[in-house]
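Data first, discussion second: the structure below is written as structure tokens.
Then we have chain A:
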Amino acid sequence: MHQWDFSSVLDNTDALAAGAVGTLRIFAICLVAGLGLGLPVGLCRYSRRRLFYWPSTAFVEFFRNTPVLVQIIWFYFALPILVPFSISPLAAASLGISLNSAAFSAEIYRAGIQSIDRGQWDGARALGMTWLQAMRRIILPQALKRMTPALTNRAIEIFKMSTLASAVAYVELLQQAKLIASLNFNPIEAYTAVAVIFFVFLWPLVQLTY
Partner candidate 1 sequence: MAYQWDFTPVFANADLLAQGLVNTLKVTGVSLSCGLALGLGLALLRLSRWRLASWPAGFVIEVFRTTPPLVQLFWFFFALPLVAGIEMTPFMAAIVTFSIQSAAFFAEVFRAGIVSVERGQWDAARAIGMTHGQALRRIVLPQAVKRMIPAFMERAIELMKTTTLVATIAYADLLFAANEIAQKTFRPLETFTVAALIYFVVITAFSLMARRLERRLSVSGESTVH
Partner candidate 2 sequence: MTILGVRGLTKRFGGNEVLRGIDLDVEKGERIAVLGASGSGKSTLLRCLNFMEMPDAGTVALDGRVVGRREAELVQVRQRVGMVFQQFNLFPHMTALGNVMEGLRTVRRMGRAEAAARAEQELARVGLADKAGHYPAHLSGGQKQRVAIARALAMDPELLLFDEPTSALDPELVGEVLGVIRSLAEEGRTMLLVTHELGFAYHVATRVLFLADGTIHEQGSPDEVLKHPRRERTQAFLARHKEFSL
């Protein structure tokens, strides 16, 4: 029977703290970039003009139908060959997770906007508003309220996806757990501790979606 001993984990709290900072950093970057980029892409998806519709559709289809890890690996190993600068683990992971999240959130935005009754557009246009004014003042404010659960879900997914950055050795919680486990030979305590940390972080957010 294995003797649980968390002392080795507690001795390494500074390593875990560094991991937590890394996790929060990449979460913040990808949340803003992903949900931010998703809005214009979602608007393009909603548009009936081919110039906007087709490129945004291609973007969404591609980044939704390929695994995030593959994207991260591609950005880390493949992209540097094409560009004259180096791609850090943070950059590669952020690119992958952000573009993926942008694609998913674009669909959330599109569905939310589409769910607003046509009559609202009529009312706005009848007052002489442009498409953009109507979208900004009338449609989006109503749509955003409906999209909050789905967007919160997306945020939770982004937080969980931060662990994928460990595949390119970015310093976040899981990467630190691997480090601690390999140095102290205590994978049970190390990975359990990190699982608990994630659970504690995410539980309140998940409760919000109920």
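How were these picked? Simply put, all candidates are chains of the complex that A comes from, given by their letters.
By our rule, a residue touches a chain if its C-beta (ideal position, glycine included) is under 8 Å from a C-beta of that chain, and two chains touch if they have at least 3 such contacts; residues count from 1.
In this text, all values refer to a predicted model and were calculated from it rather than measured experimentally.
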| item | value |
| --- | --- |
| Touching chain, any copy counted, for chain A within the complex - options 1 or 2 | 1 |
| Interface residues, chain A side, partner candidate 1 - complex | 2, 61-62, 65-71, 73-74, 77-78, 81-82, 159-164, 166-167, 174, 177-178, 181, 187-188, 191-192, 194-195, 198-199, 202-203, 206 |
